[in-house]
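To start, I am sharing the structure in question, which I have written as structure tokens.
What follows is part of the complex, with its chains left where they were.
In this document, chain identifiers A and B correspond to the written order of the chains, with residue numbering beginning at 1 in each.
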Amino acid sequence: MKNTGQRLRSIGRRGDRPRPQPPAGSAANGSTASWLRECRPGWALPGKFHSDEEIYRADLDRIWRRGWLFAGHSCELSKPGDYFTLQVAADPLIVLRGPAGTIHCLHNVCRHRGSPICNDAAGHVSRLVCPYHQWAYGLDGALLSCRGMHDLDKSQLGLKRVHVREAAGLIFLSLAVDPPSFEPAHELLAPLAQPQGLQRAKVAQAVDYLVRANWKLVWENNRECYHCNLNHPQYIKANFDHFNADDTTPRIRKEISRVVARSEKKWQATGLAPTHTQTGMTKFPDAENNIWFSGNRTPLVDGYVSESMDGQRVGPLMGDYSDADVGTMRIRTLPNFWNHSSCDHAVSTRLLPVGPQLTALRVWWLVDAKAVEGRDYQLDKLMPFWQLTSEQDWEICERQQRGVNSSAFTPGPYSTVKEYNVDSFVRWYLKMLAKQK
Amino acid sequence: MKNTGQRLRSIGRRGDRPRPQPPAGSAANGSTASWLRECRPGWALPGKFHSDEEIYRADLDRIWRRGWLFAGHSCELSKPGDYFTLQVAADPLIVLRGPAGTIHCLHNVCRHRGSPICNDAAGHVSRLVCPYHQWAYGLDGALLSCRGMHDLDKSQLGLKRVHVREAAGLIFLSLAVDPPSFEPAHELLAPLAQPQGLQRAKVAQAVDYLVRANWKLVWENNRECYHCNLNHPQYIKANFDHFNADDTTPRIRKEISRVVARSEKKWQATGLAPTHTQTGMTKFPDAENNIWFSGNRTPLVDGYVSESMDGQRVGPLMGDYSDADVGTMRIRTLPNFWNHSSCDHAVSTRLLPVGPQLTALRVWWLVDAKAVEGRDYQLDKLMPFWQLTSEQDWEICERQQRGVNSSAFTPGPYSTVKEYNVDSFVRWYLKMLAKQK
């Protein structure tokens, strides 16, 4: 795993360390009603939703500490004892592979005096030993030894466990005591992602970003391709997303039909046929049914077999693919993950909230586990398509944050034909925010 | 216009981005009375006036969003479509010249999802096109097109307009819905500034500063020359400001009388004779009559024809001047502008609040439009007088901020003979603060 050359495109204060946030709890419920009254259906959120500390705490409590969060890839934990760390708001976490191969997620907070146990981004351990006073925990978090402590009920002092689930190589965690069922997501995503072979992939590179924008602005940006034409010159060459109902010409309609038909013919039997067969973006999320996950296979523009600068392959075929012509597999889960996978590589993006106006983003590029850099792939061919597209979006989000902070900002209307998914995201968000429990 | 070599003397956190501030509104009025009770006439403001978040919000509401703010120079917008941007607290603004030559000021916030339209410090546009989704506005802010939007009343979605007025090349804006009359200021300043030819000047250089002090400390510093003797060795060579009633010797009195008489004799007919004819500073502001603007022509010390290091000219004559011996023209307007203009150059200073303890300052050096750098003027001759003087003051203000933050700080008395203008500023400020509407 080549995960070291990480780059911080800090646009925020680098030194920023999230302040611990008191839970919004029931005290904030009176506020929620008044916040909701300020929202107008079909129009953007009022500016305070992107800067107010109290709303941010409510976001943490009702969304980030309730749902399922993407953590990373199971291939980053190739053997028992491998771990990586991440931080959700003020909460440091460890994700690791236990001796039996099971993946665990633990609060990275010693039960003695609170020191984080693992202080690196990733590594390998046989036991979890706190560097402060060497309290030692098993890979499942159980307290094994604590020199100098007497009359202690060790069984009560294990590292606090966090729910964790895997779907075809993607690791999700939930900070909730009693999280919602992961099954529906697993049922949809596991078979879809299976052929991509993410479980046996390798991370070719990962880049960290600290973006000075509220996490919801990042999602609103992600949920429409209305902005693609001028902002994403690379992306629109490969995809049909930016052609919405009102600007899909007969020529475009014909082109996608042809591509879809060809793929269906080829892949129907193996389950690799496109599931999103139209121009524009697939509908997601589904606020009414609280569907926070989705995935589909989508054709690429003719001539593109990979989301690369020239549409050509940038690495060996991944997973079960026997042919490059498999379009792209796409997954997105709220509140913090999306993935675009081509025949030869996969790109995952993870959001983590740092503050009301600060979001940590990581983008991973994955290739086949046996691929060797320099021989089978070059980073400068593999990365630009999504690196450019991502950084174009982060800049948009940071600019927008500045605008919605203005005392003169009033929310505008969403296009029903181009921003239906942004509207769905906002409706989903407000529904989650309103749920008291 | 050479406005690019800007330099940030960041003393604050560079990355600082102002948090959007809830309006202090009527809820704060109870506080105002208690704040005012802590103030002692003739003595400095209590420390909290320079750090408290609530008082800062009240300053924004009752002063910065009510009065007239200096924005920049009309010569920075030489042709239709030229624009520059600025930010008042959290509010990004565009100032531009429309097709008919009219100057407009608009909130730099797209009516769709809030992205700023213009993201550079200055530039040229034919229409205002939002970089996010290409909503396009006319130079007067009218919404012209918004691809993909249906059933939209475009007339309701123009960029929000800000009041703007010009006086002899100086552009002022007001964020108020119903601003106070600009006429009295125009009547005084336009004829005074006319001969300087600022409308047809060029910006030779502009320097940006981020000063870690409350905006009022910057004004208190500006409103007295009690501090000049040891802090401004350059400034006091050229000027009579630092000689107050109690230290104007007969020799000094004789010297200024001679200079004034000479100027009056020469310029009476053309209206360029001194209007401030004594040592010390002219009285400003006038709190009782709420006079927030003033201007005057003031003689320089014999041997000085320009506010330059050696008193000699540093560029060609500006405007209507036919002779270098015109003293200095000086203008100041509350809450954010002062200008000192010599025969050959003009220096403008603009304040913008960024936070309770953070103020953005810009200093411009203007010369005749036809002057060519290297041939007609050198930046290293033009700039030092006011660059040194300004930076000496910013350092004083930052130090003072540290002192007034002390829990041991108690306000001291103003000198009635040397700090009458500081006292007037404080009285003006408190009067504005107390006005509910």
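Rule of thumb we're sticking to: a residue touches a chain if its C-beta (ideal position, glycine included) is under 8 Å from a C-beta of that chain, and two chains touch if they have at least 3 such contacts.
Given the structure is predicted, the values throughout are model-derived calculations rather than measurements.
Complete-complex copy count for the single protein sequence, taken from this structure file and not limited to the 2 chains in place, is 3.
Everything below uses one rule, namely that only the chains that are shown with their structure count from here on.
On chain B, the positions that touch chain A within their shared complex are 13, 15-23, 65, 89-92, 107-116, 119, 131-134, 148-150, 152, 157, 160. The touching residues of chain A, when paired with chain B in their complex, are 11-13, 44, 47-48, 51, 212, 220, 226-227, 229-231, 244, 246-247, 357, 396, 399-400, 402-413, 415-419.
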